[in-house]
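One chain of protein is taken out of this complex; the other chains stay put.
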Amino acid sequence: MQSYLQLNGVTKTFGDFTALQKVDLAIDKGEFVTFLGPSGSGKTTTLMIIAGFEKATCGDVLVEGRSLSGLAPHERNIGIVFQNYALFPHKTALENVYFPLQMRGVKHPVGLKNAADMLELVGLKGFGHRYPKELSGGQQQRVALARALVFEPSLLLLDEPLGALDKNLREQMQIEIKRIQRALGVTTIFVTHDQTEAMSMSDRIVVFEKGSIQQVATPLEVYHKPRTRFVAGFIGESNIIEATVVDPAARKATAEHIGEIEYAPSEFSLHKGTPVTLIIRPEHIRLSRDPKKGRHNARMKVETIVNYGDNALVIGRVGEQSMRVRVLGADVVIIKEGEDCHVSWTPDSVYMIAK
Amino acid sequence: MDRFLRLIGFLVIIFIAAPLVIVVPISFSNARSLQFPPPGYWLGYYQAYFSDTDWLRPTFNSILIATATTVLTMVLVVPATFALVRHRFYGKSVADLMMLMPLAVPHIVMAVGYYSFLGNLRLVHTHMGVVLAHACLSVPIAFLVLSANLKGFDRNLERAAQSLGASPVQTFIHVTLPILRPGLFISALFAFIQSFDETVVAIFISGRDAETLPRKMFDSIRQEADPVIAVISTLLFAAVLLALLTPLAWSSIRKRLRKRPPAAAFSGG
Partner (left out) sequence: MGATIAKLAERPNLWPWLLLTPLAIYLAIFFLVPLVNVAIMSVTEPRLTLANYERVLVGALYQRVFLNTFLTAGLVTLACLLVAYPLAYLMNHSSQRTAMMILLLVTMSFWTSFLVRTYAWMVLLGNNGPIIAFIKAIGIEIPPQLLFTRFSSTLAMVHILAPYMIMNIYSVMRKIDPVLIRSAESLGARGFALFRHVYLPLTAPGIANGCVLVFVICLGFYVTPVLLGSPREQMIAGLIGTQIEEFLAFGMGSAMAMVLLAVTLAILAIYHRRFGLDKLWG
């Protein structure tokens, strides 16, 4: 089946520097996809190529099978919410939202009615006459969203739209954007460097690093089955253990300070002696005074305890291997900094990545 | 140290203010020659100014020349500023420098150059000649103001407009131009003032036919120090004060208007 939006081998170079390296991607109609990655990873460049503000050095972008390459930005029918919202300061909120309709020749009464309806949908009924500088950050954000949606674009692009908001407002807007996106069913690409945003909002996440895609998967998959070491390190906290496979059939590897470890079943098929990276999420490790039966145990020297109230982060060492353990707030009383204790995990929670 | 600097600061305020203040009472004086404080007050010199074609003609010339200079300057500078601020190209730094050169050359040097150059073109003593010379001197000033504005312009606004379906031309008309309007206005105002106040080049090339107000004032001060000059000074002074205070007053009025409760939700368009 043909995907709604397709990127075929999109590459972008600036002189000697390769900003994007053969990006292939397929997105279905109505999907909410997040481009996640650190700054300079190529996510914004990809967005700009889809929008038509940057020309790909090679490769093609297709919507419903039709190439966008010959089209100027204004011919692409793509709605964009910019990082700083880019609201027109000389127009009121309503005029801002009416602008794309005006450009499409929709006459005043109808156009203004549509714009007002869209403002109502984003929860800004009664704010139409205000100028952008008279609106709060969150309200400006909503106007920008309404403006990008009012002309029923084939695609909605959001370029780090929540970056300028404070934490509470940010969470509120995450829910709000998700609600509006569902209501309209518009195919959406959301660019962010914030992993929690990506986790909470997306149908699928595309992880970018150094100009290429590291992984395309659902949030849970990205979290539990990172495909590369970069993904494991970038999303959530991880204990990263370098190891060598000793018995592929029994899924056993050995690490310098921990010894033999059994890992979860994996799609990688390897032979003996292959160096691998093992990932254990801190919340999958348990802390106890004595070794636990039926689990893999190791002795850890506790160095630092960081309390968060409902939970705590315990940082320590198994031999020279640094380990981080998340424990429930109530459990932390059993140990003190400087003491020795046992850490344990099950083989299911050890995820293996081949190098 | 602190008190010493402050004391001198106060004296400097008097030094700066005194010459600005003194011309006003002189313009209302009834003395035949310069005298301060004036022996009495009347509006005779205002009447003299507004009824004397020897003064009104240069005033009119200056307004005409400054207006034409402003139009010519802006037509040339606006596209060039876009090129220099928005694009990178080979030779840009030289072009940047060239834009400022007319500001670096002393006006007396330009006056000598224009005197013979415009003479060869038979443009000396014509309005056209003065406008062509003045536009050169206004270019760098208009450019400095406009380029500062354009550098601060958020290009995402244009991108947003294009993503919303505006063609490049529509983007320019509906977004770029309106947002840049204050910058364009100030840039044009500076070009106008530069031409209106320019004295040295005008002394050499405007002649009797295209005589500008500064030239007429210069000649008059040199010969007899006609108190009518105090009238013109007061009027120019009032104009500057008005130009400086209007934006301040305007913004405070707007602020007060804004404070009204929102009357109607559906008031755009």
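All chains are identified by letter, namely A and B, in their written order; residue positions are counted from 1 within each chain.
The rule we apply is simple: contacts are C-beta pairs under 8 Å (C-beta built on N, C-alpha and C of every residue); 3 or more make two chains touch, one makes a residue touch a chain.
Just so it is clear, the structure is predicted and the values come from calculations on it, not from any experiment.
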{"item": "Which displayed chains the hidden chain touches across the whole complex", "value": "B"}
{"item": "Among B:Leu56, B:Leu100 or B:Ile253, residue touching the chain not depicted", "value": "B:Leu100"}
{"item": "Omitted-chain contact residue, chosen from B:Tyr46, B:Phe153, B:Phe172 or B:Phe218", "value": "B:Phe218"}
{"item": "Absent chain, residues of subunit B that touch it", "value": "1-2, 5-10, 12-13, 15-20, 22-23, 26, 31, 33-37, 75-77, 79-80, 82-84, 86-87, 89, 92, 95-118, 132-133, 135-136, 139-140, 144, 148, 193, 197, 199-200, 203-204, 214, 217-218, 221-222, 225, 229-230, 232-233, 236-237, 240-241, 243-244"}
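As a working rule, only the chains that are shown with their structure count from here on.
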{"item": "Gap in Å, rounded to a whole number, between the CA centres of subunit B and subunit A", "value": "54"}
{"item": "Interface residues, subunit A side, partner subunit B - complex", "value": "51-53, 72-74, 76-80, 82-84, 86-90, 92-95, 98-100, 103-104, 108, 112, 115-116, 125-130, 134, 147-148, 151"}
{"item": "List of subunit B residues in touch with subunit A within their complex", "value": "154, 156-157, 159-168, 170-171, 174-175, 178-179, 258, 262-269"}
